[in-house]
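Quick one: this structure, given as structure tokens, is what I'll be asking you about.
Missing here is one protein chain; the remaining ones are kept as they sit in the complex.
Let's look at chain A:
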Amino acid sequence: MIARFPYRRFAGRIARHAILILTAAFALLPFVWMVSLSLKPPEEIFQADFHLWPTAFHGVENYRVALTAAPMFRFLLNGLLVCTAIFALQLLVCIPCAYALAKLRFRGRDTLFSAVLVGLLLPPQALAIPHFVLLNVFGLLDTYAALILPWVISTFGIFLLRQFFRSIPDEIIHAARLDGLGEFEIIWRIMIPMTTPALAAFGIFSIVAHWNDLFWPLIAVRSAEISTPALGILLFRDDEAGQFLGPLMAGAVIIVAPLLVAFLIAQRRFIDGLAVTTMK
């Protein structure tokens, strides 16, 4: 069968790849444009005719401004600190919650899980004002804590990990209890090692979301010293925007780069984590 229709198979492949390339191009175009703009001098950015590669290479200049006009390394460091803290605390909360919801039997468990689902439906923007007021009451606005605390309880994380924990057979947990492990030891020695792909996937979701988040830092933070990268590059935007578009794009490339690198490294795990069926 396969040998008899090589042409049709070939055509099918071409069509499939054409569609994939088109969609990929559509998604990647803004990104390519951003890189292209970050290499152009200001005059060329607003020219009517479009070149992907600049006629006059201005990249060095733009990236120099991006790195020196604002404390870019400070922003990156802040981003690293905030994202790591958020993810670590999220795991601390989510893993025991997800374990309890997935594997322990107690009164009100299903109601609690419904509450988690409701939490999943709430857009974070809806909670921005209450969070702001609360942080103000505790005098925490414009601190690292203001950037971190509102995100520590992730309903998405609880939901995702619960689904993964459920896929681990009860018999394994029963065996662990008979072998003398306590519940926290079961989590540490059995559940976490068995669900690392899921934890990695959740990590990518969490870190990407908070690294790129502009909305909340814009509300919670004013000082440049604790700005996250996304907030930091706003400093390049002034009312006359045009002058600084090149450095702004260069800054954007710089803050996206770490994520891209991290994703490329963790790519395989990430995809494993999303394909639930790989659990065995």
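Everything below uses one rule, namely that contacts are C-beta pairs under 8 Å (C-beta built on N, C-alpha and C of every residue); 3 or more make two chains touch, one makes a residue touch a chain; residues count from 1.
Keep this in mind: contacts and distances are computed from a predicted model.
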Which one, "Glycerol-3-phosphate ABC transporter ATP-binding protein", "Sodium:proton antiporter", "histidine kinase" or "Sulphur transport domain-containing protein", is the UniProt name for the chain you do not see? "Glycerol-3-phosphate ABC transporter ATP-binding protein"
Touch as defined at the start, partner being the missing chain; which of A:Leu112, A:Ala128 or A:Met194 qualifies? A:Met194
Residue of A:Leu181, A:Val208 or A:Ala224 touching the missing chain in the full complex: A:Leu181
Going by the touch rule given at the top, which residues of chain A touch the chain that is not shown? 169, 171-172, 174-181, 185, 188-190, 193-194, 280
